[in-house]
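The complex appears here without one of its protein chains, the remainder shown in place.
So, subunit A:
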Amino acid sequence: MAASMASQAAARGLRTSTSKHILLDKLKCTWLSPRRWLNLQEYQSKKLMQESGVAVQRFYVADTASEALDAAKRLNAKEIVLKAQILAGGRGKGVFDSGLKGGVHLTKDPAVVGELANKMLGYNLTTKQTPKDGVKVKTVMVAEALDISRETYFAILMDRSCNGPVMVGSPQGGMDIEEVAASTPELIFKEVIDIFQGVQDDQALRMAANLGFKGPLQRQAADQIKRLYDLFLKVDATQVEVNPLGETPEGQVVCFDAKINFDDNAEFRQKAVFAMDDMTESDPTETEAAKWDLKYIGLDGNIACFVNGAGLAMATCDIIDLHGGKPANFLDLGGGVKERQVYEAFKLLTADPKVEAILVNIFGGIVNCAIIANGITKACRELELKVPLVVRLEGTNVHEAKRILTESGLPITAAENLDDAAKKAVAAIKK
């Protein structure tokens, strides 16, 4: 089995993530996320959209204030919007440690763009969704500001209950879509897409009409819808959400903001997309784990977990909790795990200062227990294990594994079964 990518921290919430779930559940769809939150900046998502012929505001990207000024001049637009590029949401109401208030600014004067960019780039922007010290801004987007006369909501996603792609839209865009779903469900429209036939003309036109686009705009919106679907397939997205898909007074249909979620099972064939991944706003432990293809999520507690299989890993966290302990992390080593990965995983867990005990729970089907045992003994020797270690092993090659652990001479507490292991781990801390 190919090793899977680690889960990433979602320290920044996606702006509309909770709303998506409630909306889609009401439609009896189940929104799916990728295993790892591939982090793209707004300008990267918009570039992908541009490449698929989706209409977005004209924009440039700048890393210095003078580049921002040049960009603003080149745009030759009636009005310019300057946006700090960070992954976290809530930029509009954020504050820079330069003193500048607001991560998004509108101006008609390119010179002002340069001045503002000067107070953004290289400074930390703090918003409701960033850590309290904020995030350093390295890039700004300089875009043509467009008036929006009408906002709609449009999304395409892979839906379990429909066994494939579904498009969802509402003429009530720009606002909390979950409120729309709650108060006026008749304003939510859905079309199931056949994966082999794609979006049919009549489907696109019907959705455009339902979104409230009339006359020549209906055809324009239908065209945008088809292009968004092409993008959805092309980048192996699990969801493309446009909010708002807007109408300008000049009669243009434009995607003003988009969130794209990617299927990280498709990383092997989406190298260009995944190369854009920006890990700087992620938890450093989770980033390190990702390097070694380990699925790791940090939690609040003090008992570190070391498990193979996602279901079992979750169950291990559950059983620790049941016995009065607090898991420090979720960690799934996966099936094809190699000794080096075991070693690195152990290194990560022992480096965490809040970890006071480690619980290893391995039920080896594809996993060879001896590999786990070798990785652990090597790590313990080199890193001078300082916390109690409780080990429960079952399955493929378990006898060899137990022999390796016993002969290592390391202070390892063996457990008979999962229940016993959890109790011992919790007890080890109380000592």
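Please note the rule applied: a contact is a pair of C-beta atoms (placed from the backbone, for glycine too) under 8 Å apart; a residue touches a chain by one contact, two chains touch by 3 or more; residues count from 1.
Going forward, contacts and distances are computed from a predicted model.
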| item | value |
| --- | --- |
| Name under which UniProt lists the unshown chain, selected from "Adaptor related protein complex 1 subunit sigma 3b", "BRCA1 associated ATM activator 1", "Coatomer subunit gamma" or "Succinate--CoA ligase [ADP/GDP-forming] subunit alpha, mitochondrial" | "Succinate--CoA ligase [ADP/GDP-forming] subunit alpha, mitochondrial" |
| Sole contact to the chain not displayed, among A:187, A:299 or A:414 | A:299 |
| Selected residue (touches chain absent from view) among A:233, A:383, A:414 or A:429 | A:233 |
| Which of A:53, A:92, A:164 or A:324 contacts the chain that the document leaves out | A:164 |
| Touch residues of subunit A, complete complex, unshown partner | 1-2, 4, 7, 10, 13, 17-22, 25, 30, 32-37, 158, 160-161, 163-165, 178, 194-196, 233, 236, 238, 263, 265-266, 268-269, 295, 297, 299, 309-315, 317-322, 327, 330, 332, 334-336, 364-366, 394-396, 417-419, 422 |
